[in-house]
Each structure stands twice: as structure tokens, then as C-alpha cells.
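Below is one structure, written out as C-alpha cells, with a few remarks after it.
With one protein chain held back, the other chains of the complex are shown just where they sit.
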Amino acid sequence: MATDIATPTPEQVGEHQHLQLADRIWLHRAMLLMRGIEERAMSLYRQGKVPGSFYDGFGQEAVSAGAAFAMSPEDRLCILHRDLAAHIIRGVTPTRILSQYMGRAGGVTAGRDGNVHFGDRQLGCVGMVSMLPDMMLVATGMAMAFKLRGEARCALTWFGDGSTSRGDFHEAMNWAGVQKLPVVFVLENNQYAYSTPLDKQFAVDPVERAAAYGFAGVTVDGNDVEAMFDAAREARERAVSGGGPTLIEAVTMRMHGHAAHDDMKYVPREQVEEWKLRDPIDRQEKRLRGLGVDVGALRAEVTAEIDAAAAEALAGPMPSPESALDGVFCAGESEPLGDGQAPWSGFSRPRGDR
Amino acid sequence: MATDIATPTPEQVGEHQHLQLADRIWLHRAMLLMRGIEERAMSLYRQGKVPGSFYDGFGQEAVSAGAAFAMSPEDRLCILHRDLAAHIIRGVTPTRILSQYMGRAGGVTAGRDGNVHFGDRQLGCVGMVSMLPDMMLVATGMAMAFKLRGEARCALTWFGDGSTSRGDFHEAMNWAGVQKLPVVFVLENNQYAYSTPLDKQFAVDPVERAAAYGFAGVTVDGNDVEAMFDAAREARERAVSGGGPTLIEAVTMRMHGHAAHDDMKYVPREQVEEWKLRDPIDRQEKRLRGLGVDVGALRAEVTAEIDAAAAEALAGPMPSPESALDGVFCAGESEPLGDGQAPWSGFSRPRGDR
Amino acid sequence: MATMTYLQAISSALRDELRADERVLVMGEDIGVFGGAFKVTDGFIDEFGSDRVMDTPLAESAIIGCAVGAAVVGLRPVCEMQFADFISCGFDQLVNVAGKMHYRQGLAVPITVRLPSGGGFSGGPFHSQNPEALFMHSPGIKVVAPSTAQDAKGLLHAAIHDPNPVCFMEHKHLYRRVKGDVPDGVYETPFTARVARPGSDLVVICYGAMVDVALSATEDLDGASIEVLDLRSLVPLDEEAILDAVARCSKVVVVDEANLTCAAGAQVAALIAEKGFEDLDGPVVRVASPDVPIPFSPPLEAAVLPGVDRVKEACRELLAY
Partner (left out) sequence: MATMTYLQAISSALRDELRADERVLVMGEDIGVFGGAFKVTDGFIDEFGSDRVMDTPLAESAIIGCAVGAAVVGLRPVCEMQFADFISCGFDQLVNVAGKMHYRQGLAVPITVRLPSGGGFSGGPFHSQNPEALFMHSPGIKVVAPSTAQDAKGLLHAAIHDPNPVCFMEHKHLYRRVKGDVPDGVYETPFTARVARPGSDLVVICYGAMVDVALSATEDLDGASIEVLDLRSLVPLDEEAILDAVARCSKVVVVDEANLTCAAGAQVAALIAEKGFEDLDGPVVRVASPDVPIPFSPPLEAAVLPGVDRVKEACRELLAY
């Protein structure tokens, strides 16, 4: 077990009111898997094994991991393009993710859609469309159904700072506010929309807008996975108890280019350097080390899992050309979204003592 | 000159810092013309002389009259469906307006578009499309051009409370805020969107949103034409001097149905009764009486003008069927909008002493 | 059996669905308290409440997008566009979110979008549009367009039962002008074409409001035997019925009210030119609105919309070919 000087004491780290040690490790694992899978995918992309383009969420792992971890099996998610950890937490395996990137038959969309454009309907997720932030309205509609049926469930979706400029952001925020819906909006403020800096996108931080729609807006350190969890857990509590929507602004930084081709020339080097110091994985790892967790072993485990997944995915077949024309329409009965995995121990504890 | 007990003294009315007596009379005339023309159009509609449907702005005359009166010839307007007085102030004659309603060749769109869907390009106006509030973006774009060219001009448009729910409202507000454009947005809060009351449209009064877009939002008594003028004049000053956009919320009441067919059953009678007492024309008339103006003569004048206009319009021909296919595309050179009429005496005075 | 107007048939289908299936809700602008711009849902809110007869904000993108969300968690939303023209504001959610969902993810989106469409009453450029071709060109969306009261009810039932997004083109001009006997209770009209009148010399292929136009234009056309094929469904398009009619009649006039270029009629004509070529005894003649916005003033609108005379003339010329 690593114990360098930087390692805090358990007392310094402290207990977490809602997260048991296993939960805190799960969060870390999800982030490690996200980063590891995306790094692997990137190298597969460089080898020409990932068609099209490739997007990742390097440096933003805490945003999706923390928020998704607070969601119950019956909750519904629309996961965006920087949020791989959310898929992992809901139960999508590394093999299926890597197969998805490579357009293989074993991918979540079986090659129909690409890279991050997927969601496993069996796990309660609606895959994103490219048009941003269209999924905000889908999440709003799911929440509307929950409220109409009187169910204690919520819908959650992510979207970027740039996406807030589009009309659908407004229509969703307004509708959710008017109907006081159980929906959680996570604004992933990673400082850029492709190459566009914040000041070209809005004159005022969009989190300020939540109040003008009649609901809560909170700003969170998007690079602290436990802070993200706390914010999402509270937002969910508010949602399922009839308190209405929450806009969570997760402040983070996109540490890679918009996509594989983007050299990020437009980003000042200092800005990147500064954010490197706030890497969400390093921060959680430090916490865990302080709690006596063998983080090295954890990393090794995750790497091994990804190696195996990559091998399995690479061995998988491409979809058959004949299948290209199938499934434009649903032929049988429509089947709603299924429930996802929800590892947080809180869901196995009575609500009072979460 | 009428001098009933209700008539205030000139002292009680007081001077207006920016409006000379002739201006105050002009404002009243514009409102009288709007109401008179719309009432005439409604009776023509009942006689089957106005095809399609018919919309009016009964009770809201001050909103368009006051705001348009503050605009200079070089300013550009997108006038909406409750804002007939703005067309009158820009210089569209009653005859052309009534011809427009009746789909005659002499109408502003020569029968191509109907009722309130018009704007005289020679007078600096872009006619509205039905899709609300699309014109907010057109106004924003005009303001963008003014700023890019360094011109001291502004663009102004109106839109209703219901229209604020649509994405284009947001995209326009955000864009105008980011680029700090010389645009004036007049939110015409007439308590209803067709049959939909405010609480079904938004959880928070949209004027509150202006701040979240980085510019000024003010609420004005939309039934006081001089208050509307003041707000628009200030907004225009701000705009042309580089101060950016303004959202003016004009609080008023739609005293008629959404359109001719609407019996307004969904509106509580008391609400209508209450607003009757705040009729914008009565209020301005009282002011003018206090200032010794012969308002009776003014009314008579306006009625005569409308009678003549109606007769002329009714004598005008319908468009020829052959013309139906012309003009989908511009064949010659494109010609930008021309300048409108701007009766306010302020524009003939040095800027300092407006 | 009851005699109903086209509009009453639509109301009746909605009412039956709301009674029969608690997953069904109707949502749109002014459809609740006011009962809808055309009163299709008049009185519904009293029977079903404001949750299931939902007055929404003025936001078409949200109406479609929220319906999609509600549908994928088990509801059966029926959205009303106040006028079909306004779907332009919800176009992206319809074609990119709803239309492509099942192909991409195997996730069904059972929503119905009611689109009061068409001209003929001086609605002008923004209250007279026939946007069906836009949806036909967007994979994953079914499109139906009834011409009779009976089909209006049956197709709406089928649309709501369908696990896919369905655009229900209801023609405003037919609302109160078309009456007919309508079976009681819930029944489904298949998404196939219907022979409105059998014939052998020439077939007029049409749908929606143009079916009446075609029938009266060809009722007694110099004694010729003229078939009128009512497509009823545009997606799926009943290619078999179309080609069968062509085989029997050998001469074809395709009529639609929408603007000519790339309209539904263009697809029908192209289909015939490719797969019915050998059966043709003359050009595939088209009648449609020319490529102009639908003007407001009666003489202009009349000059643009396909009417009885234009259809008559087209048939006469082709018969003489």
C-alpha cells in the first residue's frame, strides 16, 4: 500500500455521510474504467480500428461518475458524449463499449450509430442524438411521465456549456419549471464548446438562469467525484419528493481536444497546466490512499479488465451488411426502457439512513 | 372643449420632459386610429369582407404606439399581431391596412399574406411570420448588422408572453446579450397566450430573465402610452449608445378573444372588468383634456379618416389570379429596407434636448 | 354506426383511446380548457382531467421532445400541432430524435403527432401548409392522411396503437365539410390504399383533401371510367395497390395539394415510372400546388391550390392522349 508523504490520514479524509468505503472505491473504479477505456479506444483509433471520429471525456470523469452513482435502477438517464462513466455505472461492459467504438456487431448499437452515440435501453438509458441539447427534452418528458403516474423516480441528463445556447435548452428548462418535474439537469461546464470559449456562448453563467425558471441551480466542483455525487443525490431527493428540477453546474475542464482531430491550439497552455493539478482521478485516489485502499491494485485490476475487453471486442465480428436495412420501424410490441444497475449502497439501505 | 369634473388641470397632468403637446396628441391619434381601424375591420369581417381569421389588439394600443413612437427613421421594426399602431406611426395608411385585411391588391402584401402578417419594407419594417417569436431573431440580426457597421441605430420587436416559451426567444436573448446588440425587445404581457394563462407558460415572469442574459429588463404599465414611450426611448438611447439590449415587459390585457372566433370563455369576467378601467385610450384622452385638447374633434377626425379609408379600400380591386405565381424569388438587385416615418418631435431637435 | 363529420370522427377516436388505455394522453397548445383551436378535444378536460388533456407551453420542439420521453417510459402521447405549419419548430425532435430512435437503439417511440394541414380557407402561407413530404423523406416516421370520416377514426386508432412515430395529417378543410358513417367503438384502418371509386380508363392517385376533388372532377367525365385511388397511408406507401391500379388503368394522374417539387406525388410518379412503366399508355401527369407559398387572398389561393377544374383538364388531356 502506497504511503507517500502526500497521503492524508483517514481522519483528514473523514467519513462520508452517504458513501461507504465500497461506494467510494466504486466511484474511483468507474473513473479509472472510463479513462482506461477511452485511452484504449484512442489508441485503437490511431490504429484505424475505430471508424469515424472519436470523442472522450478525459479530465471530466467525475462529472458522469458522481452524478450517475446517485441514480436508482428505476431512474432514467440520457448520457452525453463526455460521460462514459455513467454507462459503466449503469452496467454497460467495457467489451460492449469498445465494440461500440469499433462499430462491431457486439457494440451497444450493433454498428448502427457511432462512438459515444449510444445508450442501453435495457439499462434505462436513451442514447444521445448529435443535436445538442435535444436530450434535455427527452429527459423532461420522462420526468413528466413519472410525475403524471405519481412515481418516485427521476430523469437525469448532461449537456455542455455550449449547448445552453440552443432553444431546446430553454424549452426544457421552462417546461420542467412550469410543471415542476423530477428532472436533474447537469450542465457540464468544461470551459469550451469545441473551440468556442464561454464568453462567446453566454454573457452570464447559465446556472444563474435556473432561478428565472423557478428552480434550484447549484455550482459544483466537477472534478470532485464525491461532491458531484452529493449534488446529484440531493437533486434526486428533491426531485422524487416533489421539489422539482435542479440545474447542477459541474465546473470542469475538457483536457483533450473536442475530438481526436483537434489539437486544441486555441486553449492557453497555462489553463491546461492549472487544471492538471485538479485531476479528478488523482484526487479520489489520494482520498482512497488515505483510507488505506490499495489503489495500485485497483489500477492493475482495471487495466487487466480493459485488456481482456479489448481482446474480446477485437475478436468480435463486424455487423453483416444484410442487417443494414432492418429495424427502421418497430414491428412488434413497443417495450419501454428497462432498469439499470445502481451500485450505490444507499439503495440497499432504508431511505432514512442513506 | 370638454371639461367634466374628471378632467385634471394642466398642472396635474404636467409637462412631459420628452413629449411636446403635438407628440402627445400624435400618440393618442395613433391609438384612436388603431382601435378605429380594427373595429372597422372586425365589422367588415362580420360582413364577410375580411377572409380568413381576424386578430386585433383592443386594449393594448399603448404598447405599440408608445414603443414605435420612440423609433427613428433609420431604426428597424418587426411589428407583431397586436401592434397595429406601430404600422400607423411608421406611415402605413389606413386604406392600405384595410385593403390588407381584405386581401386586396392595394394591401401591403397585395393579398399574398393575410391580416396582421405584413410589414412595409419601404418603411423599415419586416412583416411577421406566424411562427412565434421568430422575429426576435430577425431583429437581433438587424441589430447585429448595425453594430458591425458602427451605426447608431436600433432594431425593435414585440412578442407575447406565450412566445417566450419557445426556443427562438432564448436564442435571440442569448445572442443579443453575448454580442451586446442595439436591440429592444418588447414583451407584450397580455395575460394570455390564446387560452393559456401565464402560470401554464412560465414559473417566473420572463422579465426576470433579462439579467440572466446580461442586460436590462424593465416592467412598464403597458396601458400608459407615455410610460411605454419613456421606456422605449430609454431603451433606444441605451441601444444606440452601446449599452446593449433591453427587455421591456409591457403589462397589459388582451381585451378581445385571441381571434374573431374566440369567445374568451376562459377569461374571468372580473379580470376584463378590472382592465376596462385602465383603458389606454381613455387614460391618454383624459391627459389631453387636461391639457386643453379638443379630444372630441380628434375622435371625429379619426373616424372620418377611417370612413374614407374603408370606402377607398372597398373600392379597390382584388389581386389578379395571374399574379399568384410571381415573385417567389427576387429577380433583380436586392434592395434593403427603407426608412420609416418617425413623427416624434425629438428627432427634429438636437439630441441633447430630446 | 353513427354519422359523423371528419372532425367528430377524430374526436371520437381520441376519446375512445383515452377511455380504453390509461397510457394515452393528449398534449398541445390550448387543447385543454379551450378544447383546441379547432375544438377537436372540446370537453375532454372535463372527462379526463388536465393531466391527460394537457395544455402545454407554446413550444413545439418541447411538445415533440417531451412526448418522446414520455413514450419511451411507457406512455402513448398524442401531440397536437395547432397548425401543421408549426411542426417546422419541432422538426428536429421529430426527424432526428423520434424518427431515428428505433433504428439506432431498438427503442420504440409510440407517439402520434396530429397535424391540422392544408389550405382552402384563406389561411395564408403559415396556416395552409402540407408538410407530409418532409416526413416521408425522413426515415422512421409513418405518415397517414385520411380523406373520410371513417378512415379518420380508423387511421387515428391505428396510429395510436402503432409502436412508431406516426404523423397524422388531418386536413382542416375536411373537418366539417366531410361527413360519413363511422363504425362504433375502436377499429383500425390498415395503412394501405383504398379504391375510392373503381375504374378502368384512367386512375387518379391522391390522398387527403384531394380525394374529394378527384371524385367530383371525375364523377362524370365524358363517360370515361375513372378510378380514384385514395392512398390513405404515405409511409408505408402501398406500392402494390398503386402498381395494380396502373396495370388496370394504364393512364395515371397524380394529385396532391402540397407544393409540386419533391412532394408525395413526385414519389408516386417516380415509383410508377420505374416499376409500372410497361403498363403506361401515356405520361404520368401530375397536378399539385406550384412552388409558391400558399397565398392568403381568395383569388390567389384559388389560382394555386389544385381544384376540380385543373384535375378535370388533366384527365381530359390524358384520356385524349
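Points to keep in mind about this one:
Chains here go by letter, A, B and C, matching the order in which they are written, and residues are numbered from 1 within each.
FYI, a contact is a pair of C-beta atoms (placed from the backbone, for glycine too) under 8 Å apart; a residue touches a chain by one contact, two chains touch by 3 or more.
Bear in mind that the values here come from a model prediction, so they are computed numbers and not experimental data.
The undisplayed chain touches these shown chains across the complete complex, A, B, C. Of the options A:196, A:271, A:303 or A:341, the residue whose C-beta touches the omitted chain is A:196.
Residue C:273 is the one among C:2, C:20 or C:273 that touches the chain not shown. Remark: the omitted chain is touched by one listed residue; of A:113, A:188, A:249 or A:305 this is A:113. Interface with the hidden chain, as seen from chain B, comprises residues 76, 108-109, 112-113, 117-119, 121, 126-127, 129-131, 134, 136-146, 148, 155, 167-168, 171-172, 174-175, 178, 327-330, 332-337.
Listed for chain C, the residues touching the missing chain in the whole complex are 85, 88-89, 91-92, 95-96, 99-100, 103-104, 125-126, 133-134, 136-140, 235, 237, 254, 258-259, 261-267, 269-270, 272-275, 277-278, 280, 282-286, 291-293, 295.
Taking the complete complex into account, residues 51-52, 103-104, 107, 109, 111-115, 117, 129-132, 162-163, 165-168, 193-196, 200-202, 266, 318-325, 328 of chain A touch the chain not shown.
We adopt the following convention: only the chains that are shown with their structure count from here on.
With centres defined as mean CA coordinates, chain C is found 37 Å away from chain B.
Distance from the chain A centre to the chain C centre is 41 Å, each centre being the mean of its Cα atoms. We define each chain's centre as the mean of its Cα atoms; on that basis chain A and chain B are separated by 48 Å.
The set of chain A residues touching two or more other chains comprises 167-168, 171, 174-175, 178.
Looking at chain C, residues 56-57, 59, 61-62 sit in touch with two or more other chains.
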